[in-house]
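And now, chain A:
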Amino acid sequence: MSEPFEPKIIAFVCTYCTYAGADLAGTSRLKYAPNVRIIRLPCTGRISPMFILKALQKGADGVLISGCHPGDCHFTHGNYHARRRWMVFRALLEFIGIPPERVKYSWISAAEGVKFAEFINKVTEDIRKLGPFEQYTQLIEETEAAASL
Partner candidate 1 sequence: MKIVARHDEAPGVRTLRLEFQNPADHDSFMETYRTGMFGLYGVYGEGESTFCVASPETRKEYIECTFRQSGRVTSALANADIGDLITFRGPYGNRFPIEEFHGKNLLFISGGIALPPTRSVIWSCLDQREKFGKVTIVYGARTVADLVYKHELEEWLERSDVELVLTVDPGGESPDWKHRIGFVPTVLEEAAPSPDNCIAVICGPPIMIKFTLISLKKLGFDEANVYTTLENRMKCGVGKCGRCNVGSVYVCKEGPVFTAAEVSRMPASDL
Partner candidate 2 sequence: MTKILFSDKLDNCVERWKKAGFSVIGPVQRNNISTYAAVERAAELDLGLILTERSIKELFFPQSEPMLQYTIKKDSIETKDFLPPSGQRIIFGARPCDASGMAIDDPLFGWDYKDEYWFQRRNESVIVTIACTQSDDFCMCTSLKLAPDSTKGSDILLRPLENKRGWLVEEITDRGRDAFKAIADIVQESADTAAPLAVVEKKFDLDRSVAWLQNPENFESRFWKEISMRCIGCASCTFLCPTCHCFDIQDEGDTYSGMRRKNWDSCSFALFTMHTSGHNPRSTQSARWRQRIMHKFNYFPGKFSVNSCSGCGRCSRQCPVDMGITETLQEISKLSQ
């Protein structure tokens, strides 16, 4: 019997809103899926698409990105820049064949502990349904394989 699939999800969040939101979820004793590893960054503007690629490279089944609502950025417009970048990067990933369900974006403020918990639960459930990201895992495994010829 194989163990049930538990997705490994990496979340890149901004420290001012979503991380505080996660804190609120915690202090409000809301339960949410333990599959997510949170990486805190100063701002969503700091979240380079490289991070998403790195997460996938290291075997993540899904990636979450979250920050302040538009207009609420601590640095006034970091999230506006991020939004454009995600828009483009998302289209690229989709065109390359990375299912959009695997990389999710959201706005979660410091007051939205409930939304945070729900978001995590939903995404975890979605990815659990999708199963492991086998196509990418194959690529990763190949890097540790012996030469074929």
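Candidate selection criterion: all candidates are chains of the complex that A comes from, given by their letters.
The criterion applied here is as follows: a contact is a pair of C-beta atoms (placed from the backbone, for glycine too) under 8 Å apart; a residue touches a chain by one contact, two chains touch by 3 or more; residues count from 1.
As the structure is a computational prediction, the values presented were derived from the model and not from experiment.
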| item | value |
| --- | --- |
| Among 1 or 2, touch partner of chain A in the complex | 2 |
| Contact set on chain A toward candidate 2 in their complex | 143-149 |
